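This structure is in C-alpha cells; I'll ask about it shortly.
Yeah, one chain of the complex is gone here, protein chain that is, but the others are all in their spots.
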Amino acid sequence: MLNIEAIRQDFPILQQKTNGKPLVFLDSAASSQKPLAVIKAVDTYYREYHANVHRGIYDLSEKASAAYEQARKKIARFINAKSWRELIYTRNATESLNLVAYTWGMQHVGPGDTILVSDMEHHANLIPWQQLAKRTGAALKYIPTTTEGLIDQPAYAQLLDSTVKLVAFTLMSNVLGTITPAKAMIAQAHAVGAVAVVDGAQSVPHLPTDVQDLDCDFLAFSGHKMLGPTGIGALWGKKPLLADMEPFLTGGDMIKQVGYDRCEWNALPWKFEAGTPAIAQAIGFGYAVDYLTALGMDNVRQHEKDMVAYALEHLGRVEGLRIFGPQDPEIRGGAVSFTFGDIHPHDLASMLNYHNIAIRAGHHCAQPLHDKHGLAATARASFYIYNTLQEIDCLIEALEDARKTFEL
Amino acid sequence: MLNIEAIRQDFPILQQKTNGKPLVFLDSAASSQKPLAVIKAVDTYYREYHANVHRGIYDLSEKASAAYEQARKKIARFINAKSWRELIYTRNATESLNLVAYTWGMQHVGPGDTILVSDMEHHANLIPWQQLAKRTGAALKYIPTTTEGLIDQPAYAQLLDSTVKLVAFTLMSNVLGTITPAKAMIAQAHAVGAVAVVDGAQSVPHLPTDVQDLDCDFLAFSGHKMLGPTGIGALWGKKPLLADMEPFLTGGDMIKQVGYDRCEWNALPWKFEAGTPAIAQAIGFGYAVDYLTALGMDNVRQHEKDMVAYALEHLGRVEGLRIFGPQDPEIRGGAVSFTFGDIHPHDLASMLNYHNIAIRAGHHCAQPLHDKHGLAATARASFYIYNTLQEIDCLIEALEDARKTFEL
Amino acid sequence: MDDLYRENILDHYRHPRYKGELEPHTHSHREHNPVCGDEIQIDLYVNGADVVEKAAFSGHGCAISQAGASMLMERIQGMPLAEVKALGKEDILEDLGIPIGPVRLKCALLSLKVLKAGIYGLDNIEALDEDDEDW
Partner (left out) sequence: MDDLYRENILDHYRHPRYKGELEPHTHSHREHNPVCGDEIQIDLYVNGADVVEKAAFSGHGCAISQAGASMLMERIQGMPLAEVKALGKEDILEDLGIPIGPVRLKCALLSLKVLKAGIYGLDNIEALDEDDEDW
C-alpha cells in the first residue's frame, strides 16, 4: 500500500494553493509532477559536478560520466533489461519510436511489406509509421479496437501474415486506459517473423515492466511521465537488433574512429547517442526510477487500480457523463476520458481550472481514434501516485458546478 | 568590461575546493558551467509550474507553455532572428545539424551534387554530411585549412561550382580556435546557389551573433555550452527554407491534423518539435541567454580575447609547448590546443587534474583534423566568462610540475 | 462562478445573435480548428458602399468560440469594410471581457480569423496567424 499523504509531501508543487484552493492535478498522463529527490538531483548536478561526459580526464567529468551511466543501469534494471547496453537515452518516447522507424525500419521494411499499428495509438506511435510506409512503399494497416477500446483479437490474428515486418502498439492507451495483451500479441507477431515495438509511454510509469518476459523487440518510454525531468526518454531494444542497426543521429561520442571518408561506430548503447547528451536529465531520470522502485511498482499499480475503480464507480454515476474505454480496472490504467453532456471539453477544462483542478481536454494526440468514435475532443482525468480518492470527489463536485453554469 | 569576480560568485561550482585547491575549470569549450539564475530557473519550474505544454487548458500548463515560448523568443533575439518561428529547439547542436541533413539534405541533395565541409570540423558537422553523401550519392569534398588553421580561401573558391548544393562549416573551431570568415564564405556559397549551414556551437556562446547580417541559411548551437542546461540546443533556419522542409521527427505536437492515412503538419517552429519537449531546459536556456545579454556579448568577446592573448603569450613561452591554431587573438576564440613535449595529453590532463585544473585531452571530436596534423591527441584549455588570467598562471605552474615528473 | 463564464458570455453562447446563413451573401468562409473541433462559417453581405449590411455565423464549438462569434456579428452589423479590416485581437478580447489563456485564445479568435480570411479571400487562416506573429 502506498502512503499517499507521505508521498504528497515529497512533491513541492502539490503544496501550492491558488485562491486558497489546493492543486488537484489530474493530468499525469500528459506529464507527471516531480518529487524533491529528482528536483534536487538535477540541482546538485549543476551546482556540484557538471561537466561533459565520457571524454573528460578530470574529476568533475568522471563523476558526471559515472552518474550518467549509473542512471542508465538503474533504468535498464527497472524494466528488467538483459544488459544496460540495451538502454538508449532519447529525448522522449516520441524520439525513441522515430529512432526505430528511421533505423530498423528503413533497413528492414520495403515495398510489399506490411506495418501493423493499432487504431488507438498516440500520434507518436502512428505518424512515424505512416512516414515509414510512405518512404519505403510498405503498406500501413490498422489493428482495429472494439467500441470498448479492446484490441480486436481475431482481426489482429487475421492481419498477421508473412508480409508483416513490424507490429507497433501501446501497452496502455493514453485515451482509453486499455492495457493491451502485449505478451500474447508479441508472440503472435514473432510467429510471422515480425518485430514488435511497444509504446510504453503510459505503461512503464504505471505498471511493473519486464522486457524479458514480454519478449518485445523495442520499448519506448519517457522520463517526464514517471517523475523524471523533461527532455529525457529511453529506447530499449534487444541487443542483436540494436547491434545490426545503422546509427540514427551522428556526431561526437557515437563513433569509435572517424576519417574524412569513413567511420566506425561506437559500441552499444553509445552508437545511438550523438553529441552532448541530456546529462542532468538522465541522472534525474535515475532518481525517479529509484523513487518508484522504493515504492514498489506493484503498489503503484494497485493504487492506480483503486483510483480507477473509484472513478469508474463515482464518475459513472454522474448524470450525462460518458466514460470511454474498458470498465474493468484490471485491464485499464489511470487515464479516464469522458464527455459531459454537450459541454465542450475545452469549456469543461476551463471550468475545472477555476476550481484549481487540472485535467486535459482535446484529442490527447490520438485524433484518428477520436474521429473513429465521432468525437472532436474528450476531457481526460488521469491519476498517479500522489492522487487521492478525495480528489475524484472534488472533480465530481466541480462537474456538478459546471452542470449548473451550462444548465445541463 | 566584465567583472569576473562578481561573475564567479554566480557560479556555485566555482566555490568548491578539492584538497584545499579551488577548481580551475578550463574546459568550457566542451561544456560551460551554470550560473545560479539558470539553476534556479530549472528548479523553480519543477517546484512551481511544471506541466506539459501547448495543449493544457489549466494555469500550470499555460504558465509552462508561456515560459517555454518566451524562452524561444529570447534565444531568437539573441542571434537576431527575423522571427521566433525560425528557432527550433533540439537536444544539442548535433541534433540540429542532423535535422538539416535528414530534411533539407534528403530533399535537395542527389547524385552528382556536391557537399562542401571544412576539414577542421567537429564530428557533429562532419559525419551527418558523410552519411548524407552516402545516402544520396552526392560527393563530399573538404575545404582545406592551412597549417595555422585558416580556411584556404583560394581552394574554397575553386571548390565552389554549380554542383555544390550545401556548404557546412564552423564559425569557430573547437580545436584551433579559428574564427572563419563566415559572412564572405556564405556569400560565396550563395553565389553558386548553395545553402550555407553554420556550426555555431562554439561561436554563439562566445561572440555576438547576427544571423541576418551573416545571411546564413541554418545555424546550429547548444545550450549547455553557453550557461544553459544540458539537453537543449537550437536550430535556426530561414523561414522559407524551414517552411518547405518535410518534418524530421513525427508525433504529437508537430501536427495540425492527423488521420489514419494522412497528416497535416503544424506551423513553424512546432512542425519540427515532436513529442513532449525539453521544457525545463528550454526555459533554463532562456535564462542563460538573459545572463549573457546582461553581460553584453561584446564584453564576453573582449574578455575572451584578453584571455587568449595572455594565454598565447605566456603559454607560448613555456619550453616544449606547442600551440595550434592562429596566433592572432582577433581571429580566434578561447579554445587553445597544445602539446607539451612528448608527454601524452592524457597524462597531462591527469597531472593537471591533480592540481584541480580541468582541461580536455584527446581529439576533441575532430579526429580527421588531428590525423591531418599527424597527432593522435592534443591537450586543450578553453576559457569563458568566469576564467581569470591567474588561472592561466596556475595552468603554467602545473605544466612545469608535469615537466619535472616526466623529466621533460 | 467561473470568471471565464460570466453571464454575458453564457448568454451569447445560449442565445447566439445573428446565427444562421445569409442568402444572398457577398462573402462566405468556413474554418475548422482541428484541435478542438470548433467550426465556424461567416457569411457577409457587403453593399456597394463597402459597408457590411448583414453578417451571420454558423457552426458549432465551445462557449468561447461561439460567444465570440456572436459578439463579433453584433459588432460588425452596418460597419464599413475598412473598419472590419482594422479589427484586431484586442477587439475580440474586449468584447469577451475576460482573461484568456493561449489555448483558449485560439477558440476566441477563430471567428475573427474566419472573418478576415473571408474578406481577404484566403483559404488558409493559418497564413494570417503566421504573418501576424513573427514576434
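In order of appearance the chains are A, B and C, and numbering begins at 1 in each one.
One rule holds for everything that comes next: contacts are C-beta pairs under 8 Å (C-beta built on N, C-alpha and C of every residue); 3 or more make two chains touch, one makes a residue touch a chain.
Since we're looking at a predicted model, the values are computed, not measured.
Asks: Quick one: jot down which shown chains the absent chain touches.
Replies: Result for the missing chain's touching partners among shown chains: A, B.
Asks: Please identify which residue in A:Lys34, A:Arg55 or A:Lys165 touches the non-displayed chain.
Replies: Final answer for the missing-chain contact: A:Arg55.
Asks: Kindly state which of the options A:Lys73, A:His108 or A:Arg301 is in contact with the chain not pictured.
Replies: Answering carefully, the residue with contact to the hidden chain is A:Lys73.
Asks: With the missing chain put back, which residues of chain B would touch it? List them for me.
Replies: 344-347, 350-351, 354, 361-363, 367, 375-377, 401, 405-407
Asks: Would you write out the residues of chain A that touch the absent chain, in ascending order?
Replies: 54-57, 59, 61-62, 65-66, 73, 82-85, 256-257, 264, 267-268
Just so we're on the same page, only the chains that are shown with their structure count from here on.
Asks: Quick one: chain A and chain B, Cα centre-to-centre, how many Å?
Replies: Averaging C-alpha atoms per chain gives centres 31 Å apart.
Asks: Where in chain B do residues touch two or more other chains at once?
Replies: In chain B, 55-57, 59, 61, 257 touch at least two other chains.
Asks: Can you tell me which residues of chain C touch two or more of the remaining chains?
Replies: 34-35, 103-104
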